[in-house]
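These notes are about the structure you will find just below.
What follows is part of the complex, with its chains left where they were.
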Amino acid sequence: MLIYESLYNKSEDGYMNTRKIELSGHIIDSLILPNALDIIMDMGGDFKILEFEIGKLKADTSYAKILVIGEDPAHLNEILDELSEIGATIAEIKEVELKASPKDRVLPPEFYSTTNHPTYIRYQGLWIHVENIEMDCMIVVKPESKRSFCEPIGKIKKGDMVVVGREGIKVVPPERPRGKKGIFAFMSSEASSEKPVRSIIENIASEIKEIKKRGGKIALVAGPAIVHTGSSPILAEMIQEGFIDILFAGNALATHDIENALYGTSLGMNVDSGEAVARGHRHHIYAINEINRAGSIKEAVDKGVLKEGIMYECIKNNVPFVLAGSIRDDGPLPDVITDIIEAQDEMRKYVQDVDMVIMIATMLHSIATGNILPSHVKSICVDINPATVTKLSDRGSAQVVSIVTDVGAFLPILYEELR
Amino acid sequence: MLIYESLYNKSEDGYMNTRKIELSGHIIDSLILPNALDIIMDMGGDFKILEFEIGKLKADTSYAKILVIGEDPAHLNEILDELSEIGATIAEIKEVELKASPKDRVLPPEFYSTTNHPTYIRYQGLWIHVENIEMDCMIVVKPESKRSFCEPIGKIKKGDMVVVGREGIKVVPPERPRGKKGIFAFMSSEASSEKPVRSIIENIASEIKEIKKRGGKIALVAGPAIVHTGSSPILAEMIQEGFIDILFAGNALATHDIENALYGTSLGMNVDSGEAVARGHRHHIYAINEINRAGSIKEAVDKGVLKEGIMYECIKNNVPFVLAGSIRDDGPLPDVITDIIEAQDEMRKYVQDVDMVIMIATMLHSIATGNILPSHVKSICVDINPATVTKLSDRGSAQVVSIVTDVGAFLPILYEELR
Amino acid sequence: MLIYESLYNKSEDGYMNTRKIELSGHIIDSLILPNALDIIMDMGGDFKILEFEIGKLKADTSYAKILVIGEDPAHLNEILDELSEIGATIAEIKEVELKASPKDRVLPPEFYSTTNHPTYIRYQGLWIHVENIEMDCMIVVKPESKRSFCEPIGKIKKGDMVVVGREGIKVVPPERPRGKKGIFAFMSSEASSEKPVRSIIENIASEIKEIKKRGGKIALVAGPAIVHTGSSPILAEMIQEGFIDILFAGNALATHDIENALYGTSLGMNVDSGEAVARGHRHHIYAINEINRAGSIKEAVDKGVLKEGIMYECIKNNVPFVLAGSIRDDGPLPDVITDIIEAQDEMRKYVQDVDMVIMIATMLHSIATGNILPSHVKSICVDINPATVTKLSDRGSAQVVSIVTDVGAFLPILYEELR
């Protein structure tokens, strides 16, 4: 944890371009101190380490007080801003500063932009937890209830009291665990197809079982390749057996799954044999047509039209799903939320609660999920394209396992390990 | 062109599982005849060539009458369905068959699903052109005006008269040109990064100049990498000089462009130097905030807030744009159409008119555009990822050039060639 | 089959730039006729179809006699050259033309360059089969024995009688089968990761079992990812059970396999757990050191040093292997053939005999194998990188199945299906 100590009271001696910050915790091996020095140097600043107490034993924490020196106050502020991204906080007993939004969707100048780490603000003498934290959002304080919330710019209403500046904000980035790092490495491990996928999946399976045992929740973000590669029966079984608590997907996954359930094909390809079926693209529209006729996926299940598959099991097992529309959709199914802001809000209802997210074969929905995920949620990204998993693991979650493998192989092996 | 001839009148002799089809045109080198035989054999059918007149000279057309033999009537129909995908038509002077939609968004059984090739229906003794053709849609006939329209399933209203079955439909797939194939090959050429990109771009540039000279229209489908790679000033100039008639993009392209125009960064990376800027992600939200404050991109231009860039030039030069929302959007900008059905409809307003589409660095918007494009529109797909251009060129347009190259290199070279 | 008929005897009427060719076989659906017309038009030539008899029934062959017209004799020859690549042959009863090589490794002008299809030459009144056919090589005739051989340029000796020109050469490209195409498609199917890998592997497994049942031979071309991904025990079992008849690989596969057998690691990564092992890179050198000490892989097996793994099973089951050196090799093992010409020759000893080649996770060795493979050998390319399988299937074998999947998943599933 980094703690700033304001130097304003020392500004009489002309030090407007310096400021003391404090850091404490496992700041060496969690890379907080090295990153702090790196940022300062890379931005052309200077520093002086004023105090330093190193944790002698593995469990001990360290402490550093550092004088950060910029070329001028603006440069100093830029450095402090960047330091705050890795967890820097001005810890002096100053209050957080608030300004009212002048207009719906419009932020006051100098608004604070969030990380996805646990965050606290100093408000009326207390450290208040910021609720629903996600990255690149704003902190809105409700003075009447003394609560604070993380809100995206699109939700800001005129008059909302928005946190601005750098005072009174405390961010708590994750620290390196005190032993072996395990499959959820402290820092994201390199994605590679040249790893023993079976043993990685074994580790994930035991993590999943452990989460379910303690009553935790698992979200699945699923792309249509799950159906194309013939894995939908396996995913359906996983849902039936209670391994999945919430499904995020798009029109394609749902339509292909329903097409597969009704006709045995996915975009006209026979999912068992891999052969194209005569005029098979029609099946795709047929599937949408059947659900349209029933009224919704649930009604299709209730009326006995849809009798198996991923969506069927979601309905039967009360696993909620959010189907978010995309510009390339055919149809779409009546259950698809075609307005993407509504769809994002629907997804937000679930993510704060979730312990693990498994993202399979969909860059679009995976990035959408990653955007709103708090940093403590363990994420697994599975794709055959290394570029996809790289892009996902760049998005800032510390607890991510990237797996470059065939989707058609991943789910069967995972399910085998889960049993 | 394939022409079916019904055998129903011969069914008295028990031939329910055979049917005569006719093919005419450059059916050998345009692969219509080989593909027809391939489909029949691959589906386990049989055939007998009843008549064949070969075009002796290059410009001559050929003619074939083929008896297609299935195992049973259902099998025969499957084969005929697949044959119709490559342009087969039942040419007997039967009328097209229509059935009313029973409910909004619900199709009658046996509905006909369109290709993206020019299509005609036999209605009340006349061949009527199907307007607004795009693939995987339905044909709706307006009896009062004797016009027929291609409509996606989502637009079907209760009572719409929808074409069903296989009778009275004529599809005209593109034929192989009678000389060298040129850059827009008859059949999509393999995407490869190992080709002389400069000479390919030269060819595209002269095609563009030729289209503009004859008053044709060019659509650009643009991904955010255009901004990241530093090419937005070049695209802005191309818009200013009238090379682009319509822009399809998402929130990311527009926001990054505006961020770049306002702060010189794209997602916080300095676009000139490639260096990350302190706390640069804020710039992204700042950009959205500025447009929110102004009210729209146009108002930001009018108020002098936005003074350069891609979106600025669109406004200044009356180039329409469609910004379609996606589930991973931040913000989004007020100009983004967050409902994807509305966004598709907005895109549909432009595509029938367009002569060429240039798709750069966006799989999502490019597939969305490809979905609604008639087959005569020349398409260019540019991406550094071969998987993207492969996916796009699989979507069925015959006139596609796939280029695997660096987006940051493509636009500068193209612009140089255009001048 | 294309058959040229010389027009030289008609040249008195000034037709030096025309020539009759004949084609026969399933020339429409095997694409020989369409491709021939395509080549002529794309090269700016003209044609007149003089005779055409279409095969009426599925099993019937067709026949075409075509007058090919070039702008001048040189242009005509270029067109005829290209036609010969797809199987064109001058069928007139002219003899093949031979010229002596002037110097080792030097070809006479106008040398004929081979395809990988079965090829015959007209020599002393007989059609002689060209032995050891592979693409981009030369045909050398041994007048004493009346035999002809395919030889690469590097093997040409001064005085060798080399086939030149276009007369008296007959090439027999594969034809489309008369029914469903099956897993080994007539024309290479698109590589894609979005296919049901299990059903594709099922098909391959039954093809393998069928080959082994009739006493056929299977070659494996293996990259080191097989070891990294934990599949070496499975490959070892497959060798033990007689599924593999010859192994082509490099130093890396063999060293990683031996490292894995000796220390349980591959390049220092624990193959079971996926975890890096302390100072693990040493294990790689240790493995080489152990084999160096024993003298060879065989001696290491005989001395009881090497007790399991891929190379062990090759030795124990008398499965020959060719380990070809590469410039990035560490070590290499004493069994590696460090001269690449020697290594190619060693590989050539095996390929003419082989019925199927399975190429896994190595572009280098797979292309090397593809270069020397006759077109009748069925090839399977497995790689997680679509670019690799695309590059391989571009190399001209008609009988290729490209699979984009995780190597760590492919072999376990294949082995399961084989049992």
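Note that the chains are named A, B and C in the order they appear, and that numbering of residues resets to 1 at the start of each chain.
Here, a residue touches a chain if its C-beta (ideal position, glycine included) is under 8 Å from a C-beta of that chain, and two chains touch if they have at least 3 such contacts.
Since the model is a prediction, treat every value here as computed from it, not as a measurement.
The total count of identical chains across the complete complex in this file is 4, with 3 shown in place.
Following the convention adopted for this analysis, only the chains that are shown with their structure count from here on.
Because chain A and chain C carry the same sequence, their contact can be compared by residue number, and over half of the numbers here are used by both.
Between the Cα centres of chain A and chain B there is a gap of 34 Å. The geometric centre of chain A is 47 Å away from that of chain C, both derived from CA atoms.
Within chain B, the positions touching two or more other chains are listed as 43, 387. Against chain A, the residues of chain B that register as touching in their complex are 43, 78-79, 81-82, 84-85, 102-107, 111, 113, 136, 152-154, 250, 278-279, 281-282, 284-285, 288-289, 292-293, 324-332, 334, 338-341, 343-344, 347, 364-365, 367-368, 371, 385, 387.
Partner chain C is touched in their complex by these residues of chain B: 28-29, 31, 33-34, 37-38, 41-44, 46-50, 52, 54-58, 176, 178-181, 190, 386-387, 390, 394.
Partner chain A is touched in their complex by these residues of chain C: 193-200, 203, 225, 228-230, 269, 271-274, 384-385, 404-410, 412-413.
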